Structures are given as structure tokens and as C-alpha cells.
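Omission of a single protein chain aside, the complex is shown with its protein chains in their original locations.
This part shows chain A:
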Amino acid sequence: MINSLTLFVTYIKNFKVLNQVRCASQVLPQFSSEKYKVKRKPFGTIEASDVDYFKTVLSEDRVLTDDNDVLPFNIDWIKNCRGQSKLVLKPKTTQEVSTILKYCNQKRLAVCPQGGNTGLVGGSVPVFDEIVLSFMLMNKIISFDEISGALICEAGCILENLDNYVRERNLIMPLDLGAKGSCHIGGNISTNAGGLRLLRYGNLHGSVLGVEAVKADGTVIDCLKSLKKDNTGYHLKHLFIGSEGTLGLVTKVAIHCPALPKAVSVGFFGVEKFEDILRLYANAKSSLGEILSAFEMADNDSISSTAKNLKLPNPISDYPFYVLLETHGSDEAHDSEKLTRFLEKEMESGLILDGTVTSDPAKMQTIWNLRENIAAAGLVEGYMFKYDVSLPLRNYYSLVPLLRQRLGAKASRVYGYGHVGDGNIHINVIVPKYSPEASSMLEPYIFEEVAKLKGSISAEHGVGFRKPQFIHYSKDANALQLMQQLKQLMDPNGILNPYKVLPEI
């Protein structure tokens, strides 16, 4: 009995897929500095005396210098970037982070902060020999107020662990994303992660109540209040949300957790054409109102390749487009009545060709798995160029056919999927092998097109190492100049996550 049920559970809850894919290819990626031709900045180099110093700050087992130990910290999870760091530090307290940064700042030693290392733009791995500062041991929950929903914790807490913790207390984390099993809350905040439920619960600039961060010179900035309203002076916490560790390192977080929905339903539908998805979205907003918590789309290539490559079941048959719709509410009967009325109407109108709807947790998980694993599924087929852009909804999908046409047979697959509700589409281009030629056909072309449509070249993945040279497509010169000034003010020696976010001047 136990065996067969475990099998049943693991079969449906395919949480480990991401890790399997991660281990699938054993070839080490090329050094980022060679692949993207970057020159090392004149930072100090680590000497034996530095390592000895760090060993006095941290215990010996929290200072990694062995090549094999350091290697995983040098490679990002899509195996696109590889740094050459020789040193990983694992602080346990804000004080330790502060001491380390103070020393690094004096010695001009560059630092690369790292959370769960699930970023997609190379922001979380070093480029040269930056010291990796891993937050994995700063994983304690400090306090939780069950009435206000304010959770205060350290930056290295894994999102899924936090979600499980607050769920036991009838609340949920305000964000959810495919990498939840590995990503850290500190990384989520530093990258302003969006995810699957942004439509309902808003982005982190709204749900983060407070932040404690350490500046490059070791100064601890304590904005860790758990208040919803606090208009006292400049809202400094926002500087650390989305600045990708270039202005300071987030060490603690206060975040607002919404109520655990008592009733959840997931629908998965087949749709004929993209225009129908937009109409369906507009109708869903007006018919479902406050219970609509996610509205996701994926094209046929996204779903069929994920189902095939990762052997995940597709609950419905082949359609040109798919929509995943989720509702979060407090009353099952009320939600199901609304949802049924909406579905009946849209089946009749023909916007929904076919589909399924369920409120069984296991079945909902299977459907979400299919959606969440699209990102990982392409890695099996070759090298993946990933783009994460925001576009006005009218033009949401228009880049995918453009890119298919432009690349022709050079790409084995071009597909688009994403968060329609947030105007955010992910476009993956799979080529059999990385080539500068394919790269030059895509970049900067895709960013130029996004700029023409008044979109953003990075919706939720950030700028990281991969996109500073393209940031100007989405931000004007004056805005960029102010960013440079802020960087100069907060990190005058530029030791925090160098080569990332801002372009060279």
C-alpha cells in the first residue's frame, strides 16, 4: 500500500523535475568573461592572508576554497554563465556580512552575493574572481504575526519553506514561482521577482514591508519595520528591491502574507488564436472579479515540448494556445458558481475550445507543474536563449512569430508563454548549440522590437550580467545617470556585484 501510494504521489507531484534537468548535462559552460569578452576591473586579488582573516570572522567550515566546493557557486542554473571565484563565504548573521563587506571595501575585493542561484540573467554568479557571499545559512524565521500577516525572516530562507511555514498558520507567501524550492527570499527581493500570482497579490514593492540591508562599507541600514504605512522620509527599502545586490545586500526581510485561500480552482483551456486569449482575459476579469488569481498562457510548442521532454501529462489534447486560469477565494460554493457561469458562457462563445477545471489539489498541481516546468523543459533540447519581456497586451505575442520567421531553420524551437495578466511574456529560443551567429540574430534585434512597442526588455528576470548593455532600450539617459549616481553614493568602490545591472560608462 505504502509503496503504490508513494509512487502515485511522486508521479503526480513532479517537483524534482527541475533538479533532474539541472543534472542532465555535465559539460561545464564556458567562462562568462571569455564567452562575452569582459575585462576584469582593477579590484584587489584574494591572498592567503584574506582567507585567514575570513576564517577568523567565520568558522573554518564556512569558508570554502576547494575548487570542487566552489564550482557550483560559479555556474548559474541554466548553465549559461560561469565565473572563476576561488572563495565562498557563508555568513550566518548580519554582523558577519557587515564585517566581511567592511574588509572587502577597504581591500577593494569584489563581492558577488548569492541566494538560491536560480536567476536567469547571470546576476547571481561571479564573472571573474569575486568572492561569493552565499546566504544559505541565513535561513531563520525571526517572527510572525498571525493577525497582521507580517513575516520577518533572514534573507537566505527558501521561499517554499516560508510558504509551508505560513500555510500552517492559514496564510500564504505573496509570491510564488517555479524556482520556489531553491530560491531565497533575499534573492527574490533583490531581483524583485514576479512569479505566478502577481496578478492577485501585487509585486514586492507592495508586499515587502521592510528590509535590513548592508551597504558596501559594512553599514547596516535598518528599515526592517513591519508597518503597512510609514511615510517618514525617503522609502529606502525600495532601493534594495530589484537592484540585484548592486546597492547593498539584503540580510533581513519583513513581508506581508495574505490569507490562505479556502477555495482554489484551476482551469486549463485550449484556445484557437492569441486574440481569443485577450478577449478571454478581459471576460475573466469582469466575470470572476476578485477571485481571479492567475491568468497564464502558453503556446502549443511550450506545452507539447514540456509534456514530451519531461514526460508530464497534458490533461487536454492539442490546441494552438493554452490558458491556465486560477481562482483564490474564501467560499467554495460562491467561487464554483461564478466559475461555472463564466465557463459555460465562454464555451458557448467559442473562446474556450475545450478544457478541464478542477479543485482537487493533486490535479491542480499536475496542471501547474506543466506550466512551471516550461522554463526547464527546453534545456533538454539544446542551448536556450531566454527572453523575459513586458509588452502592451495587444502586442503581447507578436514577437514570437517574428522571431520564428527571422531564425527559420536555425532555431529548433521558438515558443512563448507567460503571465498575460501582467503583460509579461517569456520567449525561449532553442538552438541545437550556442553560436555567436544565432546570438547576433537575436540580440539586439529583439530588444529593438521591444523598445519600438514600448515594452520592457526585462519584465521580471532583471538585468544581471546579461543585459546591462541593453538597459538603454528601456530606460532613458537621465534615468540611467541617476542610477549611476546612486551606485556611486552607496558603493563608491563598485565592489558589490560588479559587471551587473548598469552599463559601463
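Just so it is clear, a contact is a pair of C-beta atoms (placed from the backbone, for glycine too) under 8 Å apart; a residue touches a chain by one contact, two chains touch by 3 or more; residues count from 1.
Everything below uses one rule, namely that contacts and distances are computed from a predicted model.
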Among "Electron transfer flavoprotein subunit beta", "Ribosome biogenesis protein RLP24", "Trafficking protein particle complex subunit 9" or "TBC domain-containing protein kinase-like protein", the UniProt name of the subunit that does not appear here: "Electron transfer flavoprotein subunit beta"
Contacting the left-out chain in the complete assembly, out of A:Asp69, A:Glu146, A:Asp318 or A:Glu344: A:Glu344
Residue, one of A:Leu288, A:Ile352 or A:Val429, that touches the chain absent here: A:Ile352
Which residue of A:Glu275, A:Asp360 or A:Glu437 touches the chain not shown here: A:Asp360
In chain A, positions touching the absent partner: 1, 4-5, 7-9, 13, 61, 262, 268-269, 313, 315-316, 343-344, 347, 352, 354-363, 365
